[in-house]
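Note sheet for the following structure.
Complex shown without one protein chain; remaining protein chains in place.
Right, chain A next:
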């Protein structure tokens, strides 16, 4: 079904291009400027990193609701460590980064263990982790954000550009490309698809499904840890109250990008496109003077439409037809629109 999954992300890419074209017509160069897209890419950098881990998790037919809270927890751990070490240099920042990654991986591993070994549904496990991780972060900080982020880290966000790309989006790009390669080219990725497609079958051919699931959730936790570092660099403070919808936004992007919530298919490329749609909508609405609240309306509609297309495609595949009617319908419509 890889070819069809490709079709869904291609379709959604078409939707993105239509949105970009529409805003370009409406707002002209103000929208199509480098600075605007630089801003957009900066806004989705953290989510893109989280989206890589989430794509793996959803392809196994799991879900990780805890990423926002794990991000907060990891950033609090990192900030506390960096506060204790003191200083504004890279050495301090490095210890903090390490702390954030360790905290994220620890949460992810715990999630994975409970899903794979204790057989608790992922929805419940990560819902619990969502609550516990955020609660612990608030306990550690008494609910007050820590602002002692080393200059090295905030400067990295503000001043550094790598091959013309701002630092945060560049880091995200590296993670996205690495994630795509691992997912589509390596045995680890192949097993991820296989488990989501037929878990029992994967067990029968000798794949260590439990261990693999733990790795996948640990990967999602690691992405949340790295996301915590990027968020610290971006905002110069922990964002304890600011991540309550992060999980849902990332999940929406992954699903809009053509990754099936039922598992077995998906792509990192689709996730990235799925992240751009809400970000572009938001930026575009601001520029053309539409209230940004409409972004929520638009994204929600796209999400439901994407899942509807996914489902009718599955139904069509089960009936044995190679191409479902709804997809071709949408395609025709889209062609006439553009």
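The rule is simple: a residue touches a chain if its C-beta (ideal position, glycine included) is under 8 Å from a C-beta of that chain, and two chains touch if they have at least 3 such contacts; residues count from 1.
Quick note on the criterion: contacts and distances are computed from a predicted model.
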(request) Between "Sarcosine oxidase, gamma subunit family", "Sugar ABC transporter ATP-binding protein", "Hydrogenase-4 component F" or "Heme exporter protein C", choose the name on the UniProt record of the chain that's been left out. (result) "Sugar ABC transporter ATP-binding protein"
(request) Using the touch definition up top, pick the residue from A:117, A:161 or A:204 that touches the left-out chain. (result) A:204
(request) Extract the touching residues of chain A with respect to the undisplayed chain. (result) 1-4, 182, 185-188, 190, 193-194, 196-198, 200-202, 204-207, 264-265, 317-318, 320, 322
